[in-house]
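Would you mind keeping the following structure in view while I ask a few things?
All protein chains but one are shown at their positions in the complex.
Chain lettering (A and B) follows the sequence in which the chains are written, and residue indices restart at 1 in each chain.
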């Protein structure tokens, strides 16, 4: 029982326009594999990204930013304590923040523990993961192989609803069709393209895009839906022109540029 | 005295098809400059990459993975101990692994010592480097300027044979023509394009591609040859269409996508 939303749904267009008008500072902790693409996606939609766990900078940045995203894959270079500190700062400053629970449920105990502590201490505005990660975070027992989902998004929807009700966060599940819920309403976002799973960091960029769309103050459910709908349409258009994953990644950024610049006049 | 192999040699095609069918988890430690391209190449050929030295994750990942690659340039962020621990775990678990001895012989003592310790403790399934690195690793005295080879691949072949006989590893030398040996047979792989040396991480991606081709259980010599032959043909086709190194990098990924998706039907 879900409502389907896709570009150019007016509230999606409005959410994207708000990013371009506010040009918000969006701060992220993520891993070095995906950081460049994440930053370029935020820039393409009109945000101003800063990424990285310089220990002296996370508190000023999490305070000054209008949106923060924390991807647990940041643990490749950053300590769990640094991630906790950043979330606490964002939470205390009233900065909306997004948790991307990469690898949760995949057998890395320290990730699972950190995610649980983040949810308990500093509940995020939104959580965005694949089906396995959302099920694991909600207390189900799915396992990830690396960062790939092995469960379907549809199977994860009841877990997402429960997780949203428990945490007060909007919860989004990525997949062939994406699902976004605040624990009451479930929105489905069709579209995208399988090559999004073949470009490293493309999925992770959703965490950054959700933070960018939350930053101007848009309703959290709608902002989270908007981020997914914008990437879905950009990916569809990019795939029509691309021959493989290399040009696809470049064309996704091009299509985001075209969508965003088309609204700024 | 070498046998020339190039795409579409049947065993090369078979090795690539096996990657697509197994979709193996391939785990790498490398530096942040090349990680994104490495991951995208593994994805393009159908593997499932995970990269990075989260200290709590390297043991689970090196155990769960079907292939591992360790690039000594990882020392930009990871400690020598972490690299040793990863190799030991892979070795103990029977996970095939690839050593990319970047900078060995270039005057960084800690890299040279680490490479020697890795070979002694946890002999890799394959070693892949440029001519200078292979000569240095075999006990010759070549020096690298940064990460560029100053010796020719042809000059390095006898060193590669000796190194393969001593370690039991397959040894590959990258250059205008690549050479791969198990200490008995020497295979030459022509092709590629000089722009591969003008895209950061393109050479390093061979380490990741070798790990991906080893992962499904293909004969180590053939798997290593296959990785080189697949990148060589993709680079040749990409260069025909590209005007410079920016589009070249994107087109290499496109050509890998086309090769891999062409086999999966």
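Everything below uses one rule, namely that a contact is a pair of C-beta atoms (placed from the backbone, for glycine too) under 8 Å apart; a residue touches a chain by one contact, two chains touch by 3 or more.
As the structure is a prediction and not an experimental result, all values here were calculated from the model.
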| item | value |
| --- | --- |
| Full-complex contact with the absent chain, from A:39, A:157, A:172 or A:229 | A:39 |
| Chain not shown, touching residues in chain B | 31-34, 36-37, 73, 75-77, 103, 106-111, 145-148, 195, 197-201, 242-247, 249-250 |
| Residues from chain A at the interface with the omitted partner, ascending | 25, 27, 32, 35-36, 39-40, 43-44, 48-54, 56-57, 60-61, 64, 77, 249-258 |
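Convention: only the chains that are shown with their structure count from here on.
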| item | value |
| --- | --- |
| Distance from chain B to chain A - Cα centre to Cα centre, in angstrom | 32 |
